[in-house]
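Apart from one protein chain that is not included, each protein chain of the complex appears where it belongs.
Let's look at chain A:
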Amino acid sequence: MVRYTIEELLQLKPSETLTANFDGAEFRAMIEKVKQLQAIKEEEYIAQHGGHFARRRSSHHHGKPKIKHTKPKVTTDSDGWCTFEAKKKGSGDEEEEDSGKETAPVQIAQETLKVKPNKNITSSRPADSKDIVADKPTLSFNAFAALESEDEDEDEDEE
């Protein structure tokens, strides 16, 4: 078996450039073309996605965002009873708060919200005819008047 060490092969390296048994120029041109196409594709990708600045925040490398959780206030009286004083948030309980605490400072809204009713879901017609009947003022039932009318009817029938 013919063997050559790395050093022997390096010694046999010619100083001048030899002509290969294939079209080296064509091969190099093909590789250059691939590199150009790859560069164009990369530019297009950056243009579409805004480069690395548009990357979504990785949940793996960063910790969770810090959220300050306030501890609930618990007071203990002399008998040892603990009272939990939950902080009321402005979500639906405003009416109770207003009625209970007259001295509390009234906060004036800085912004005015203009709410337009959705015309598509409103209707001039009542939703249920039964509700109208219920809402209409009804005459109070008079038992004597009823008896009278029944007698009249009977009389009429007898006639």
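The rule is short, and it goes like this: a contact is a pair of C-beta atoms (placed from the backbone, for glycine too) under 8 Å apart; a residue touches a chain by one contact, two chains touch by 3 or more; residues count from 1.
Assume contacts and distances are computed from a predicted model.
The chain that is not shown carries the UniProt protein name "Eukaryotic translation initiation factor 4E", picked from "Sugar phosphate exchanger 3", "2-methoxy-6-polyprenyl-1,4-benzoquinol methylase, mitochondrial", "Eukaryotic translation initiation factor 4E" or "MMS19 nucleotide excision repair protein". Contact between chain A and the unshown chain involves residues 1-6, 8-10, 12-14, 17-22, 24, 27-28, 30-31, 34-35, 37-38, 41.
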